[in-house]
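Note that one protein chain of the assembly has been removed; the remaining protein chains are unaltered in position.
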Amino acid sequence: MLEAEGIVKRFGGLVAVAGASLRVGRGEIVALIGPNGAGKTTLFSIVSGFETPDEGSVRFDGAEIAGLPPHAIAARGLVRTFQIVQPFAGLSVRENIAVGAHLHEASRRRALAAAEEVAARVGLADRLDQPAQALTIAGRKRLELARALATRPKLLLLDEVMAGLNPTEIDAIVAVVRAIRDSGITILLIEHVMEAVTRLAERVYVLSQGRIIAEGPPASVIANPAVIEAYLGHGAAARLEGASHA
Amino acid sequence: MSLLLPSIINGLTTGAIYALVALGLTLIYGVLHIINFAHGSLLMLALYAAFFAKTLLGLDPYAALPVLLLGFFALGYALQRWVIDWASHGRDQNILLVTLGLALVIDNLALFFWTSTTRTIDVPYAFEVVDLGVALVPLPRAIAFVGALVLAALLWALVGWTDLGKAIRAVAREKEGARLVGIRVEHIYAMSFGIGTACVAAAACLLLPTFYVTPQVGYAFVLVAFTTVVLGGMGSFLGALVGGLLLGVVEALCGLFLGESLGQIGIFALFILVLLLRPTGLFGARLA
Partner (left out) sequence: MRHWVFGAALVAALGVVPLVTSSEFWLTFFLMALLFALLGQSWNVLGGYGGQFSFGHALFFGLGAYATGILQVRHGVPAWPAAIAAIAIAAAVGAALGALVFRYRLRGSYFALVTLAFAEVARILVASFDYTGSGFGILIALAPGAGNFQFADRRVFYWLAWALVCLGCLVALWLERSRFGARLIAIRENEAAAQALGIDPLRTKTLALALSGAIAGVAGVLYMQIFLFADSHIAFGPTMSVEALLAPIIGGLGTAFGPLLGAILLHALGELARHATGGAPGLNLVLYGVLLIVMLRFLPDGITGLARRRARG
């Protein structure tokens, strides 16, 4: 459903993404992990049209989308959330979600009704009339998710929707994300919370310094020495190996 | 052809004043990230201050310069700290509106108290000239040119090489970060606004001997200053300096070839074009 090939993105002298490729098939939950600054968010921004890649192609449902503006990509059913939450601060939770619902729903009444439904799915039902800025960080992450979901996407890109949440909240979101997938929406998520990744994802890509260094089922990827090195620094895999033998 | 060189020199001397006004504006923009719509009004106020210093106290504008510099620094500091910041709750769009409100108040109070009469001062050296070989330059214009360049250099040194400048640059780049390392952001905002306003006072003192003052005079200048700042890149010192000189020359040449009234349109047209085509200015660099 999504094929990104050889994506390169430079910011001045810094190469944020250095030839990364990934594929997501219909109905999958795929995770994109990697150390801080690896280029994960930048890759999302390219796929969703907020940045144009310097090289590479992005195909969605068989059509090239690199270079299209974000709204056009969203209209095709590829919708992202933001790592740094971007609520419509002055609007209520209901109005926030309704903006998403309006993508395919011209009627205000039906968009507001859809907002209520979506809020129930992500656990915001009792906050509908609160202003978005009154929400806790967990609430705002849910709101990001709810707004994107309300657009009725085919592919949802979730950028760290679990960062900063406590274990109970993470449990809740994991269940929500799984339910979203079961409703027929494909999911690509960036996540640092490994426990959530292993519980949710069928496949994992590991991005490090702008390159995909490993790909596969969560268990095998996490055991991959290259991945451990990327996270913990050079020689870490060998040290861990030594430690477990001692 | 014989008119061309004097015209360019004339344009450069005007351009130096534009640059000075624009430097103040660009400093304020660089730090507060808003356009100070009251900048022209403050220039007008400074021109009146210099005018009254001369007519009431007999103080020559050049002698009044240090006093006005300090006075307008204090005024700018106070305006930012106790009016703009006070009223805007730190919201960008509100800051914009507050400076607009200030411009309304200052302009119309001036109109009320001083009427729209055009006023000039008489100075003994008004008609003295400096012979550059290729052209004769009126002495006050030569002084204005040199003075503006010296002040621009001082400002540049202040922001580039002092502790205050370091703090200003830190706030310009990342105000929350600056706050975390113990910089008093409100104070730095006000200092920047004060320095920006002092620039206008200096421009006024250098300008008055060869110019006039009316309550509307700031308006004409502020549009040129906006253009300069946009042309040079918002927040860029070098840009403001070069942009100001360039505009002075463009204006003088337009005046020479097209006549006065179309010259004004030329500036606006340039302004809109630059805004649309290159909103980061010719010198994209920022203060930070």
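Order as written gives the chain letters A and B; numbering starts at 1 within each chain.
Simple rule for what comes next: a residue touches a chain if its C-beta (ideal position, glycine included) is under 8 Å from a C-beta of that chain, and two chains touch if they have at least 3 such contacts.
Treat the numbers as computed from the prediction; the structure is a model and nothing was measured.
Colleague: Of the listed residues B:22, B:35 or B:213, which contacts the missing chain in the full complex?
Modeller: B:35
Colleague: Taking the entire complex into account, which one of B:14, B:88 or B:192 touches the absent chain?
Modeller: Touching the chain that is not displayed is residue B:88.
Colleague: Using the touch definition from the top, which of A:5, A:54, A:95 or A:202 touches the missing chain?
Modeller: The missing chain is touched by A:95.
Colleague: I need the residue numbers on subunit B that touch the omitted chain, in ascending order.
Modeller: These residues touch the chain not displayed: 29, 33-35, 37, 83, 86-89, 91-94, 96-98, 100-105, 107-109, 111-112, 219, 223, 226, 230, 261, 264-265, 268-269, 271-272, 275-277, 279.
Colleague: May I ask you to list the residues on subunit A that touch the chain which is not drawn?
Modeller: Against the missing chain, subunit A presents residues 48, 50, 69-72, 74-75, 79-82, 86-91, 95, 98-100, 102-103, 105-108, 111, 147-148, 151.
FYI, only the chains that are shown with their structure count from here on.
Colleague: Taking each chain's centre as the mean position of its Cα atoms, how many Å separate subunit A from subunit B?
Modeller: 48
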